[in-house]
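Removed from the display is one protein chain of the complex; every other protein chain stays in position.
On to chain A.
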Amino acid sequence: MSALLETRNLERSFGAVTAAVDINVSINAGEVVGVIGSNGAGKTTFINMVTGYLKPSAGEILVDGRSIVGLQPRAVVRAGVGRSFQVAQLFPELSVLDNVLVALGLSVDRKLTLLRPLHSQKRRRKALEILAEYEIAGHADEVVATLPQGVRKLLDIAMAMLSSPRLMLLDEPTSGVAIEDKFALMETVMNRVRKSNAATLFVEHDMDVVQRYADRVLAFYDGRILADGTTAKVLSDPKVQELVVGHHLDIEVDSADAYESTVVPMEVRNA
């Protein structure tokens, strides 16, 4: 079975600064992968390259075996890759309902109808159903600019999921969200993701969230992948704990873990 997403020797430089190098990743359908790493480790650069926001300096990105390097973000979305953002990308002056209605029209209908009203009964019902699935229907008539961070994050993800992506990339879905709301938000999101059967990559700094939801973890350090393996194995790795997590984690490793090796051999600079 070929991988849903495969990157080969992916690299991105900004002038003299190399933000990502030698990124080789393979993601299969239905996998839930946590992406960890300190700020500047290359996580968002990786997501930006996969979603067409940044063009790689070198390397290949394949979705279902087809190269998507150089495609515009809209073409990447059509190829089956959706994303949410660290800072929720919404239409702040429109209401929550209008955000979803526009998103439905642009990503599902895909016909820029000139004269048919956006606010039809059928569309409104559908939009409210979607908001209910993400547990934010109570905010339907509120203007986005007035919403709390958690609701914005959920709306951002709900809108990205409308195109039914086969691979969903969530860039720090819980950042800026109150600690007590993080798990509730992730629960809602992961329920939707599981139902859609989309493979998911989520960037996360909270190791409790990573442990609970990720089947597999990619640990980034200094623009490279330091470790790639099952969540338990990667998070229990001393090198990952020292360089990425920053503190000790007590994790039991199941000997039947699917991945034989977690730490990818590499020279760790400044270690």
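The rule is short, and it goes like this: a residue touches a chain if its C-beta (ideal position, glycine included) is under 8 Å from a C-beta of that chain, and two chains touch if they have at least 3 such contacts; residues count from 1.
Everything that follows uses one rule, which is that contacts and distances are computed from a predicted model.
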| item | value |
| --- | --- |
| Protein name as given in UniProt for the chain not displayed, "Nitrite reductase (NADH) large subunit", "Multicomponent Na+:H+ antiporter subunit C", "Branched-chain amino acid transport system permease protein LivM" or "Secreted protein" | "Branched-chain amino acid transport system permease protein LivM" |
| Contact with the hidden chain (one of A:160, A:189 or A:245) | A:160 |
| Touch with the omitted chain, as defined above, among A:98, A:172, A:204 or A:228 | A:98 |
| Of A:58, A:118 or A:178, the one touching the omitted chain in the full complex | A:118 |
| Option touching the unshown chain, where A:82, A:150, A:173 or A:229 are the choices | A:82 |
| Chain A, residues in touch with the chain not shown (by the definition above) | 51, 72-74, 77-78, 82-83, 85, 89-94, 98, 101-103, 105-107, 109-119, 159-160, 162-163 |
